[in-house]
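The structure that follows is given in the form of structure tokens.
With one protein chain withheld, the remaining protein chains of the complex are depicted in position.
By letter and in written order, the chains are A, B and C; residue numbering begins at 1 in each of them.
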Amino acid sequence: MNLAFSAAEEAFRQEVRAFLAANVDGPMREMVRTGMRPEPAEIQAWQRRMHAQGWSAPTWPREHGGTGWSPTQYFIYETEAARAYAPVQPHQGLELIGPIIFTYGSEAQKAKYLPRILSGEAWWCQGYSEPGAGSDLASLKTRAVRDGDHYVVNGQKIWTSYAQAATNIFCLVRTEVKPRKQEGISLLLIDMDTPGIRVRPIITLDERHHVNEVFFDEVRVPAENLVGEEGRGWGYGKVLLDRERGISAAGALRLAQFVRVVKERAAAVRDSGSALLAQPDFRGKLAQIEVEMLALEGMSLRTLADAEAGVDSGPRGSMLKIRWSELVQRITELWAEALGTDAALMEPYTGVEAADEMPHAMAAYLHMRVTTIYGGANEVQRNIIAWRALGL
Amino acid sequence: MNLAFSAAEEAFRQEVRAFLAANVDGPMREMVRTGMRPEPAEIQAWQRRMHAQGWSAPTWPREHGGTGWSPTQYFIYETEAARAYAPVQPHQGLELIGPIIFTYGSEAQKAKYLPRILSGEAWWCQGYSEPGAGSDLASLKTRAVRDGDHYVVNGQKIWTSYAQAATNIFCLVRTEVKPRKQEGISLLLIDMDTPGIRVRPIITLDERHHVNEVFFDEVRVPAENLVGEEGRGWGYGKVLLDRERGISAAGALRLAQFVRVVKERAAAVRDSGSALLAQPDFRGKLAQIEVEMLALEGMSLRTLADAEAGVDSGPRGSMLKIRWSELVQRITELWAEALGTDAALMEPYTGVEAADEMPHAMAAYLHMRVTTIYGGANEVQRNIIAWRALGL
Amino acid sequence: MDFSLSPEQAMLRDSVERFAAEHGDFPAWRRRVAAGEAFDASAWAQMAQLGWLGIAVPEAAGGMGFGPVETMLVAEGLGRSLCRVPYAGSCVLAPALLAESDPLLGDIVAGTVQVAAAVSEAEGRYDLAHVATSAVRSGGGWVLDGAKSFVPDGATADWFIVPARTAGGVADTAGITLFLVPATAEGLQVQRHRGPDHHHHAKLVLRQVEAAVLGGVDGGLGPLEAAVDRAIVAHLAEAMGSMEALRDTTLAYLKTREQFGATLGSFQALQHRMVDMAIACEEARSLLYLAALQLDAPAMARRRAVSGAKARVGQCAMFVAHQAVQLHGGVGTSDELAVSHHLRRLRVIDVLYGDAAHHLRCFAAATDAMAA
Partner (left out) sequence: MDFSLSPEQAMLRDSVERFAAEHGDFPAWRRRVAAGEAFDASAWAQMAQLGWLGIAVPEAAGGMGFGPVETMLVAEGLGRSLCRVPYAGSCVLAPALLAESDPLLGDIVAGTVQVAAAVSEAEGRYDLAHVATSAVRSGGGWVLDGAKSFVPDGATADWFIVPARTAGGVADTAGITLFLVPATAEGLQVQRHRGPDHHHHAKLVLRQVEAAVLGGVDGGLGPLEAAVDRAIVAHLAEAMGSMEALRDTTLAYLKTREQFGATLGSFQALQHRMVDMAIACEEARSLLYLAALQLDAPAMARRRAVSGAKARVGQCAMFVAHQAVQLHGGVGTSDELAVSHHLRRLRVIDVLYGDAAHHLRCFAAATDAMAA
């Protein structure tokens, strides 16, 4: 047992640090630092830089154009990226559909889709959730009917992140009605410019437009866009499960940036003439969050080490998701609390501009409410742990 | 709407205050103040004083020997009793079986049992819980079989408070096996000196002997000791439900005494040379509990006012039980926290005596773990609210 | 001890319920917000017609001369229907400070004038006694210099109540004087902002602003605290209405929404969460009553009841709002349901006149002072 990195790993860290110092420009840094989530165009711009560096896909194997990094290298990259306020990479293409394509897709699909994911040219969105389904994903109703060498898709998806900017969507659709609802589901890759697709924005708590409803009205999709076998789409998501653990483990590291911004703010905010950060009860609340983050970091490190050793880390992926989401909510709540009434000034419309962080703390706090809902609501995660890990 | 008391109520308060000042003696006051729970003999001694004053049964109607106080008078009495560190009265006789006897019992039962409950001569214990049943009370297995003018009882009860000191026990027993488990249950009044009863002590977390197992081996109980009708015993408990609300409401008031003792301790305990109570984070934790107690007090007042007005207060009885038990646990945890390592000195065996409060804080903290379990575990209370009040 | 409503109060409550049902039409609410309307003007006009803007105004000044209970009943309805009006500031706080003879009262009752309170400064955070804004005698009047950090509903105010220092050090409790400043005053900069609650708030910068004294010179803090406490209770009543709307909406959703072949409400973990929301509402209502009924009690008792309520109702409200969103799932985060807007309004109320941390400290100080 030890927490040390090898000399090669330390050298790699220096390489990453140098790259980030040279490539994370000021405006991008400020955007990430203040908790603004970059727009797709900005993330794509970042992906082009990563691509130019040969780092388009830190979690992919080399044979598909990935870096082939070890989990520890990936951990080092993410630690440094968080420290440098680098933006995230296009998640949906790189982490959600890319690995399914290179695992289950045809050679033609690999050749057609993977390079554009790596380069950042393609922006994918995910057509899984439906209005009536919620966390019960498998009860989806969007139908795809085979008609010659096409599927004709009709139905509706919801909570589709950045569909408004997407070039492609991967969709779970029902190709056959079976008694077991997980059967008869197929996975289709659909160009967003196919006629019959309509995107309707949903504005969320944080007043931003990042999710959508996507309507499919007689959308004709070439049959060659079916991934794997018809009716077996539900199972293809499993390939993501193992990967996900390592990824959510690394994601936990990004929490540290919120602590930094809360501390900066609370040191500047005055309460009865002295710094808010100097108040024992405020510092205590922050310390409580920090120590729980340390535990999360430890859980992440163990998960990465397990991944490195090829050991199953059991339910720790779900546990990380639960704890990460609870903590990101608490730290952004504390950020908004630190700003006090300034956090309640969402949009200035006369007089001078609001201070930089004003709307961001409130928007971050409001936005983070969704983290205990998405990606399998925390209640569902607890069900999963109870069933799978505890045998209840 | 107002929080004022009438002149008559204020006069009553003075009367109560004078009685308590004259009757709560020093040793008793110290015992209650330091969180020691008095033993049955001490509670019985107190009940004799209350009886001499004509206040044996503050919650009973006059016709059965009670005071006939209004809920507000009862509230005033309890407030003053908490302030004066008066002990509680014998709960099981006065609040649990007495009202069942005067509601459903025969005239002979009333004449035989009620006077001795009022005077404090009788000490009752409750034979409801069984080892295999837990919160699922109705699945009890203790059998009573009619044999001439007796019932023959065989079985086992558990968690029987102060059975070792009791003169009588009221027992739910199964007189018939029915498909619906709540049917076929009867309520028997049994003298504890009946042959075939054996009491086995259970020592609990706080190292005290207040609960027991009670074994019944061919115990012959006169048939005249059956309350009401055979097989209908389950329903008789309902008479307690409405009463219980007012009682748990008043019980909430006794919490204040723990706050007082925590403050006294924390003012005396030094941390790095200054008083623990002066530390913002300790004071903050205490204030958080105090403000939640204020809410509980408000809930109690509203419940008493409802009782006074004859209005149903819905699920507030269960809510009071949940919140009271959660708070009594937190306040006794904080008491033990204030004492620090001194709380970990349970029993001195050489050298000088431990300070008065030492074992009491730890014992109180440990004892209070049971409050979220007994009287219907809090999980069961939440089920009840969900079903009955929310219609879920 | 009595928590029941008088027949007149019960009538008012029924009337408020009808008002809330009428103005609670949520699509219409969204259209007004989208159109940039700074407050719900038609609701405001109707409240004026009903006499509600004068509920806390003495009869001699054209109001109804009612007390905290009636104010609470109206504010609950505003919360339930998410009504965006400057009720607590203009109709509760300001009348508590204005002299009965002040002609402004008539305009407030008529709804033609809005008065907002500019009581906080950046350096003092939520401490009302922390007043650095200075007032200096000039000729027959006074001239103010300084800045105020947050004025609830200040964007549409015609007048501001501005505490300024006329004696003593920056955090002294004595030496604070209240002033009335018209929004059009020379040297006054009103920085207008929209809040997450779609109320329109403001910050003020005052440079050599001439102003008239409100009340006595140097002794303004006591009356200000009493007036702010009345506004706090009105906001807590608003929060109460909002919380109960969330509780009821969420319960209805759990009963109808199906997942995994059963209604959400059949899952025990969600049942218990819903129970905890219901308990939080009970706690909050109990504290609201205790605070409302002690607004005329001695200062320390009032402080303890109001600060205790402000701290804990805020905690209960945020719990209910967060869980309402959580139990609704994704749709709870969408701005197309009222759920998300209740959360946003409750989050703003939570910091108005001091957040839970601040009021917990005030509550502890008052508790200790009363025990001493």
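Keep this in mind: a residue touches a chain if its C-beta (ideal position, glycine included) is under 8 Å from a C-beta of that chain, and two chains touch if they have at least 3 such contacts.
Quick caveat, the model's predicted, so the values are computed rather than measured.
The absent chain, not drawn in this view, touches the displayed chains A, B, C throughout the complex. Touching the chain that is not shown, out of B:Val177, B:Ile203 or B:Ala309: B:Ile203 (per the contact rule at the top).
Considering the full assembly, C:His272 is the residue among C:Arg80, C:Lys148, C:His193 or C:His272 that touches the omitted chain.
The set of chain B residues touching the chain not shown comprises 129, 133-136, 139, 158-159, 202-205, 207, 211, 269-273, 276, 281-282, 336-337, 340-352, 354, 362, 365-366, 369-370, 372-374, 377, 379, 382. Chain C meets the missing chain through residues 267-269, 271-272. Residues of chain A that touch the chain left out of the display are 1-5, 72, 75, 263, 280, 283-284, 286-288, 290-292, 294-299, 301-302, 304-306, 308-309, 315-316, 319, 322-323, 379, 382-383, 385-386, 389-392.
The rule is simple: only the chains that are shown with their structure count from here on.
With every chain reduced to the mean of its CA atoms, the largest distance from chain C is reached by B.
Chain A and chain C have centres, each the mean of its CA atoms, that are 38 Å apart.
Counting only residues that touch two or more partner chains, chain B has 280, 284.
Listed for chain C are residues 361, each touching two or more other chains.
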